[in-house]
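Missing here is one protein chain; the remaining ones are kept as they sit in the complex.
Up next is chain A:
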């Protein structure tokens, strides 16, 4: 286990018009599971590769276990990495794949065998040790890739979108497996994904990257409930957050928001902030579960489409010219074409400055 620290790290490619990574600083505590998440091209994989030593830094420093490592070769950083396409050596057996690094390090044969067998047992791949990668399923290859990382007993585990090539069911299983392994090994882990569900379910801390910069970092719950920007609000959560244009008005000296035809009150904890913007346009963010069907209705909308998801029904409707979705109990959701009365959980809504995208 080891602390990891990225200090003002930057990366510029020769032919790129802008910096891929800019002034990125991040401290990861020993044993922490940090997920870097963001859309394609946001720089998350580049950050991980710089941490691994597979990419050079254009500026900044990387420290692992209180040792500056950005000038060191990958082998000298005491890290292990699991790749998106597993990167298992096709011409070697599972056992040879797992032990390659240890053999290069000149480790004693008996110790190598002990480590490989222990990891194989833990990952449930002991019967596969003599097979070659092409004889394995996607899930088995994933386990072998994890085993190869584990046997090295590294200070830091790096995962680069390791579940992207698996089907949905297997992805769910492997997610749980990775979480379980982390709890058991308690190793510092940096995990890159573009899948926000993976980020939410695995991470102790999620770091959202956008255009090479950290947009927000925090626990999954913090990011979900209190997104710092419209980008984070839209990226985290599935189905995605609904964004509605609104105008700040006053009603009996109290601030309120006009959304289309409806006027809704502002939650008490946001009143002071909003009061300074009377007459201005803002944007509110409501998650699908922030629309409720119990209690007095705040607005009503005609349902354009209803999708039964099992325990809930996702209904789609148009509000203030925007397509919205709400997660409702199936028995209370109106069918398509009918009007649904909705109450809004105002106290949970987010408010954004439409110009800067920052939360108010």
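Please note the rule applied: a contact is a pair of C-beta atoms (placed from the backbone, for glycine too) under 8 Å apart; a residue touches a chain by one contact, two chains touch by 3 or more; residues count from 1.
Basically, contacts and distances are computed from a predicted model.
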Task = One chain of this complex is missing from the view, so tell me which of "RimJ/RimL family protein N-acetyltransferase", "Electron transfer flavoprotein subunit alpha/FixB family protein", "sn-glycerol-3-phosphate transport system permease protein UgpE" or "Carbon-monoxide dehydrogenase medium subunit" is its UniProt name.
result = "sn-glycerol-3-phosphate transport system permease protein UgpE"
Request  = Please pick, from A:105, A:176, A:309 or A:339, the residue that touches the omitted chain in the full complex.
outcome  = A:105
Key: From A:37, A:81, A:274 or A:342, residue that would touch the chain that is not displayed   = A:81
Request  = May I ask which residue of A:8, A:91 or A:254 touches the chain that does not appear here?
outcome  = A:91
Query = Where does chain A touch the missing chain, residue by residue?
reply = 49, 52-54, 73-75, 79-81, 83-85, 87-91, 100-101, 104-105, 148, 152
